[in-house]
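The complex appears here minus one protein chain, its other protein chains still in place.
Naming follows writing order (A, B and C), and every chain is counted from residue 1.
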Amino acid sequence: MAEVRRVGMLTGGGDAPGLNGVIRAVTMKCAGEYGYDVAGIRLGWKGLLDPKEGDIFPLKVDDVRYILQEGGTILGSSRTNPYKREGDAEKVVRNMEQNGIDALVAIGGDDTLGVARRLHDEFGIRVVGCPKTIDNDLSATDTTFGYDTAVSIATEAIDRIRTTAKSHERIIVVEIMGRHAGWITWGAGMAGAANVTLIPEVEPDLDAVADLFKKRAERGEPWGIVAVSEGVTIGEEYITQTAERDEFGHVRLGGIGETLAGELKERTGIDTRHVVLGHLQRGGTPTAYDRILSTRYGLRAAEAVRDGEWGKMVALRGNDIVLVSLAEATEETKTVPRELYDDLATFFG
Amino acid sequence: MAEVRRVGMLTGGGDAPGLNGVIRAVTMKCAGEYGYDVAGIRLGWKGLLDPKEGDIFPLKVDDVRYILQEGGTILGSSRTNPYKREGDAEKVVRNMEQNGIDALVAIGGDDTLGVARRLHDEFGIRVVGCPKTIDNDLSATDTTFGYDTAVSIATEAIDRIRTTAKSHERIIVVEIMGRHAGWITWGAGMAGAANVTLIPEVEPDLDAVADLFKKRAERGEPWGIVAVSEGVTIGEEYITQTAERDEFGHVRLGGIGETLAGELKERTGIDTRHVVLGHLQRGGTPTAYDRILSTRYGLRAAEAVRDGEWGKMVALRGNDIVLVSLAEATEETKTVPRELYDDLATFFG
Amino acid sequence: MAEVRRVGMLTGGGDAPGLNGVIRAVTMKCAGEYGYDVAGIRLGWKGLLDPKEGDIFPLKVDDVRYILQEGGTILGSSRTNPYKREGDAEKVVRNMEQNGIDALVAIGGDDTLGVARRLHDEFGIRVVGCPKTIDNDLSATDTTFGYDTAVSIATEAIDRIRTTAKSHERIIVVEIMGRHAGWITWGAGMAGAANVTLIPEVEPDLDAVADLFKKRAERGEPWGIVAVSEGVTIGEEYITQTAERDEFGHVRLGGIGETLAGELKERTGIDTRHVVLGHLQRGGTPTAYDRILSTRYGLRAAEAVRDGEWGKMVALRGNDIVLVSLAEATEETKTVPRELYDDLATFFG
Partner (left out) sequence: MAEVRRVGMLTGGGDAPGLNGVIRAVTMKCAGEYGYDVAGIRLGWKGLLDPKEGDIFPLKVDDVRYILQEGGTILGSSRTNPYKREGDAEKVVRNMEQNGIDALVAIGGDDTLGVARRLHDEFGIRVVGCPKTIDNDLSATDTTFGYDTAVSIATEAIDRIRTTAKSHERIIVVEIMGRHAGWITWGAGMAGAANVTLIPEVEPDLDAVADLFKKRAERGEPWGIVAVSEGVTIGEEYITQTAERDEFGHVRLGGIGETLAGELKERTGIDTRHVVLGHLQRGGTPTAYDRILSTRYGLRAAEAVRDGEWGKMVALRGNDIVLVSLAEATEETKTVPRELYDDLATFFG
């Protein structure tokens, strides 16, 4: 196989604080130390599938020196997946060739890494992966970058909201990211000392939650915080609230935060509100933890390129950054194990 | 008139960062220096209208020494208004007498201070007011405490969200507090460098806003931030979006953030999202600015009690804390003047 | 006089959070709205006295759009003063002419604005000034930008340090910026709830300070925080400590923080440490308050250029940005008035 000269790099899927840390480390090591050309590819697979002018461009050390503190990704991102339409994968491969890109660092989640793996397996594309998800739900690595920042932001939100809840004697439900895995909510619920934390992995018992707040009220604290993942669902049979029925008798259900607030108000008689953190959780400057983790990922990914460790992905194990196969990496979703959730129960109430 | 021996203090209406700063300063000066008894009254006028056990309690210097950093109010708050039901004002007066409270420091907004003023005018109650609203819409004072904290939180939110908007090439609409006055949005829009800021005082021109984002897209920046007050309204004739119509053809309009996001997406073709900051904006530790302002308010209010300046309210004028009449204080809502709004226009785009 | 075509802009003296806010607003208004050429001048008067290649360069709207959040100054700064050496002022004037700069926005403190004033008075240079000092010691304006950020940083430092002081039962002396004026220390001492605050304007009474901490110890709190301006001095006759004498018997006195810590330890028997905040206080992203103030200063300075208001400086009065004469502006240092310092006394102990 021909020697690697030009290394492409792209970021796919939702942005995560730390992406620029990976980009910086890969560029400084690959271009600055190893002497490769590095090509930035804009907007994930989109920039390889249908590159517009400027979508594939040289990345120099001077371009990345000061980007570690920045949230988001200087490469831009998209959810384009070349395996969704026949012929697109071939187009990606052709565009790589035409642009002289003979190796690829793909930074992304399940979807992006799944594409990377198939391009490697099916076309022999020389690819190194770097896992990215603020959801922390990849089984192949102890932690993903962006997760610590998301937990920190949600924790700070709970800290802020608590004083209002207490002053107004209210329950406030904080809706936190996490469709399938409750990691961010678990972390923020523990760090923010929520009075109850609900995650998609464990079916919620609304009556138990309501009882807990009634007990708090009895001991003189008619207020509290519920941390809930957006992915938590409540069986329709538990929905009792009437307040939000429209003229046709339809219950207008918003997100789980809103629904849950209505239910708790109904059941406890305590004024209950909700906040949806939404996009606040994924942006802004990364925590020190995420800057370090993303930088270390990037360095290791660059070494993997140098060593020709194709089809591999970087991962954290204890204090070490290791390589695992992309196959292994994209196999399984890591959800919050029951015993970790039960740890929270000590603090409920 | 009998000498003042026992000074009551209450906080009414929505909580604001800095309330504990006022409470601390009043207590330390009135109890610590002047030798008055200070009585904390729980839950605003509710604690005087229908006091439960413990709702009127001695506040000592040791109780307040370390509360300056805390958001919310250690006295609790409510929206109870004794002028909403016949006979309630008399009950308040009677309860003050029975509890030996012969002067009152009332900390609150329009509503709370309006009650204070009528109790003073109609019953001769010895009252000193302290303005509180994070909305900053009181004409009698240059600034209200809580406002700086609210602007800071909203600004930080915009800072965070910008990197996501840019990475994903999205418009993100940030809905900020302010039903009638756009001060917080004006401040956060300026400090957060929003690409457009919309406030209740100025009718929005959706087409102009959409054009601006189209121009941004043309020059290579198909993304941006809109800061919008919750109180902004859009004439129904401008609503074009179809996405959220339900089975009966009804447009389900959420808050202005959601509506606006839908409209901008429709008009620009750019993916547009929204975030509602909600309760995040009023809680948590106050900024240094609000700690100082609230402390100075509290000190001046205590002096007003000592000097018998009843029916007055503390206010900031330039660098000075002055006294103004409660009548003046509650007269007029201060909205954002047109020329201040126009200052923002320089940065639109 | 010929029409203004090209407006130069420079920043002089110590950096302050908010400088980029002024630069951005001046550029966006002057270049973007009024159609002037704007020339950035590097390193304060140095860039006009002895311009190297690239020291005078075109500033475009696109260069400044996203700099509001950045601390420091994109123009760089220096303490060069062209009135310190004969002939230098003439050189500055000549370089302005040669570079076609026919008006100047000078952003700086006493020193920078003093030069601006003399260039205006002596050579008829068309200059508009913008006050900059984190020390807040200019009498012509209610507040200077950078001050709020400095107070915030020092306050956060005190918040952090308090938990250590308490856990270890120590006094910790926090040395804060301010050679001649104690504004930052006054603000941080109030907002951080320091147990004692010492500023250059008021002679410290070490015995009284020591007594206060002894009393705290007696009531069960053998710890506390002293906020002290770097410019506070202690008469040599009060120096009693022996710990730090060197082999020759010389007392090695560090800054006031270190000295004071030694003295308090000696007098109280309580373990006493110190921290010098130093450069931490002037850097980093500006607070929302400083972003707004600096932006409004910049807008008003741009208007002054348009209106030919030469020899004037922007200033804050209440909520308004006004113009004052540069003469007035640089006349007097504003120190902390005694009554504001006495406000703190309520919280000492």
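The criterion applied here is as follows: contacts are C-beta pairs under 8 Å (C-beta built on N, C-alpha and C of every residue); 3 or more make two chains touch, one makes a residue touch a chain.
Just so it is clear, the structure is predicted and the values come from calculations on it, not from any experiment.
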Shown chains that the omitted chain touches within the full complex: A, C
Of C:Arg24, C:Arg117, C:Arg273 or C:Lys312, the one touching the omitted chain in the full complex: C:Arg273
Hidden-chain contact residue, picked from the options A:Asp148, A:Glu175, A:Glu201 or A:Glu230: A:Asp148
Contact partner of the left-out chain, one of A:Phe57, A:Phe123 or A:Tyr289: A:Tyr289
Hidden partner interface residues of subunit A, rising order: 25, 28-29, 32-33, 65-66, 68-69, 142-143, 148, 151-152, 155-156, 159, 187-188, 190-193, 287-289, 291-292, 295-296, 299, 317-319, 343, 346-347
Interface with the undisplayed chain - residues on subunit C: 11, 14-15, 19, 43, 70-73, 76-78, 153, 156-157, 159-169, 172, 248, 250, 252, 254, 273, 275-276, 278-280, 282-284
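As a convention for this text, only the chains that are shown with their structure count from here on.
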Chains in simultaneous contact with subunit B and subunit C: none
Closest chain to global C-alpha mean, per-chain Cα centroids: B
Relative to subunit B, chain with the most remote C-alpha centre: A
Between subunit A and subunit C, centroid-to-centroid distance (C-alpha), Å: 41
Sequence positions of subunit A contacting 2 or more other chains: none
